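Missing here is one protein chain; the remaining ones are kept as they sit in the complex.
Entry: chain A
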Amino acid sequence: MNIMTEQSLENAVGDKMKSNEVIKMRGDKVGVFYGEKQALFDVDLDVRLNQVTALIGPSGCGKSTFLRCLNRMNDTIDSARVTGKITLDEEDIYDKNIDVVELRARVGMVFQKPNPFPKSIYENVAYGPRIHGLAKRKADMDQIVESSLKKAAIWNEVKDRLQEPGTGLSGGQQQRLCIARAIAVSPEVILMDEPCSALDPIATARVEELIDELRQNYTIVIVTHSMQQAARVSQRTAMFHLGYLVEEGATDKMFTTPDDKRTQDYITGRFG
C-alpha cells in the first residue's frame, strides 16, 4: 500500500513534465451484468491523473454503472457481476487480494442525491477519518474537518454551526458537505454520480467551481446529464450509448468535431 502511494506520488511529479500521459485508472473490456441482463459491454476507458473525466450519454446508457465499477460499489447489489479488468495504478481492483474497503477509501464517491448522515456537520465529515483511524487526537480531527470543509468551499457557511445536523442544510450545501466528507479520507480518485442533478443553478455553479479546484489534488470522474456541465468542468469526455462506449477524447474535440455521428447528435440535442 505504501509502495503504491509512493508510486502514485512519483506519477504525480512526472505528470508535470509529460502532461496528460499518466493513466490513474484503466478499464479494459469491462462488462457488467445485472442477473441475466447485460448493462455494459466491453468498455475500454482510461482515467487520467489530475483531470476531470466526464461520462455522458442518454439515460440507461451504462455510464453510472461504469462509474460504480471503479470503486466496486456494484458489489453491494446482489445480482451484479463484473467482467473484464479495471486497474488503479496498474493494480487490478477486482483481484482477490484487494481489500474492497481500502479501495473505497482510495476511490471516494459522491452520489446523485445529497445523502448526509443524520448526524452533526462535524460528525459527517469526521466519519471517514474516524473509521480509518486517520486522526490520533481531537485536534487532528478538528484540523481534518476544517481543511476538508474548506476544500469543499463550505467552511464559511457552516463554521459557526458544526454541531447542527447535516440534514438541516440546503440541498447545495448538503452536496458540498458530502464532497467534504469524501475528501476527508484523502482519496486519490473522486467519483461523482450526477452531483448537481438535485441542485438549483446557483448551487450547481458553486459545485462546478469546486470540481475545477479539486482537480489540482484529485483525479475526478463525473457522470452528468448536462452537456454544458461536461464542457465546463471536464478535460476528457466519454460518450456512452446503450451500454457501449461510443467515443472518448479531449473535451474540446468531443464538443466541436466528434468522430461519431451519435455523439454529434446527442451533443446537439437531436436525441437523448
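Structural remarks
Definition applied: contacts are C-beta pairs under 8 Å (C-beta built on N, C-alpha and C of every residue); 3 or more make two chains touch, one makes a residue touch a chain; residues count from 1.
Everything that follows uses one rule, which is that contacts and distances are computed from a predicted model.
The complex includes a chain that is not drawn, and of the options "Phosphate transport system permease protein", "Inner-membrane translocator", "Sarcosine oxidase subunit alpha" or "RNA polymerase sigma-70 factor (ECF subfamily)" the UniProt name matching it is "Phosphate transport system permease protein".
Annotation: of A:85, A:119 or A:225, A:119 touches the absent chain (contact as defined above). Taking the complete complex into account, A:128 is the one of A:62, A:128 or A:258 that touches the chain left out. From the options A:149, A:178 or A:267, the residue with contact to the unseen chain in the full assembly is A:178. Panel shows chain A; residues 71, 73, 76, 78, 101-106, 108-109, 111, 113, 115-119, 127-128, 131-132, 167, 178, 181-182, 185 of it touch the chain omitted from the view.
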